[in-house]
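With one protein chain removed, the remaining protein chains of the complex are shown where they sit.
The first chain written gets the first letter, and so on, giving A and B; residue counts start at 1 in each chain.
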Amino acid sequence: MRVAVLTVSDGCFRGHRQDKSGEAIVEWVGESGYTTVERSVLPDEQNLIVDRLQTWADSGKIDVILTTGGTGFSSRDVTPEATKIVIEKNAPGLADVLRRQGMEKTPFAALSRGLVGTRGCTLIANFPGSPGGVKDSLEALEMLLPHIVDLLQGHTEKHPDSI
Amino acid sequence: MRVAVLTVSDGCFRGHRQDKSGEAIVEWVGESGYTTVERSVLPDEQNLIVDRLQTWADSGKIDVILTTGGTGFSSRDVTPEATKIVIEKNAPGLADVLRRQGMEKTPFAALSRGLVGTRGCTLIANFPGSPGGVKDSLEALEMLLPHIVDLLQGHTEKHPDSI
Partner (left out) sequence: MRVAVLTVSDGCFRGHRQDKSGEAIVEWVGESGYTTVERSVLPDEQNLIVDRLQTWADSGKIDVILTTGGTGFSSRDVTPEATKIVIEKNAPGLADVLRRQGMEKTPFAALSRGLVGTRGCTLIANFPGSPGGVKDSLEALEMLLPHIVDLLQGHTEKHPDSI
């Protein structure tokens, strides 16, 4: 599984903040036996985010794009708006799963406006910006990801645990 | 209650697969005392699905359209995209109820991208393609359906069990 990691954060982009959330995702990718094929940090600028997501998804070399940051209520938070432009299909049930996992720790996880969807054969999932939000989101997704990537790649057999 | 059943499946359309899911819905309709007024099988072609849903909803002769299939992550899965074009009003809470009922059996039910919405006085609900997904979706909806149809028909009294 080829994973790209995008951190969206004015603070990280300017070097004012350490990108602990991006690092946490890259660490999980390695521990899971997958490969981080791309990693970027962008400011909270919608057109830059759109451009990066589209380029990565259309490259044919990335199975999953995980973003962290910009999913909240600050005026600069535009990651879901950028993602909505990029995705061709929306998966609201998965966005809900990410939030609900976080809500087992804090009710404020409900504030995440992150989306999950696909562009071509690439899955794009918006995680919150905090390391805790990333941890929760990875827990929520990790068991589902291999099967999602299988389906996107054209392996249409149902998962053994599906009904 | 007049129900139309649409199976969306390349395999069923070509006769390669038996339409067990469509049969399961028709069986439930009969057992519930409702009437199946239309039943079709279409391939995973967006324009054909849009056309059929619009024709049925605008006929004035159908209260509920239940679709099965095409709600997942395969490249051919376009039922939600077609449904989004057709519906005038979206009911995300009901789409969530369908997924959550399925998630009591398998976490992979979260992958369903099915929508629920209305066009005119007709409710349209996307069920997953598997017989198990259909069973779960019917369980989730059956108690709510009569009241939804009442409301769409213009009976505006609240349900006795509403607060």
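Convention: a residue touches a chain if its C-beta (ideal position, glycine included) is under 8 Å from a C-beta of that chain, and two chains touch if they have at least 3 such contacts.
All values derive from a computational prediction rather than experimental measurement.
Considering the full assembly, B:D96 is the residue among B:D10, B:E38, B:E81 or B:D96 that touches the omitted chain. Residues of subunit A in contact with the chain left out of this view: 72-75, 77, 80-81, 92, 95-96, 99, 102, 105-113, 130-133, 135-136. The omitted chain makes contact with subunit B at the following residues, 89-94, 96-97, 118, 121, 123, 143-144, 147-148, 151-152, 154, 156, 158-159, 161-163.
Criterion: only the chains that are shown with their structure count from here on.
Taking each chain's centre as the mean of its C-alpha atoms, subunit A lies 29 Å from subunit B.
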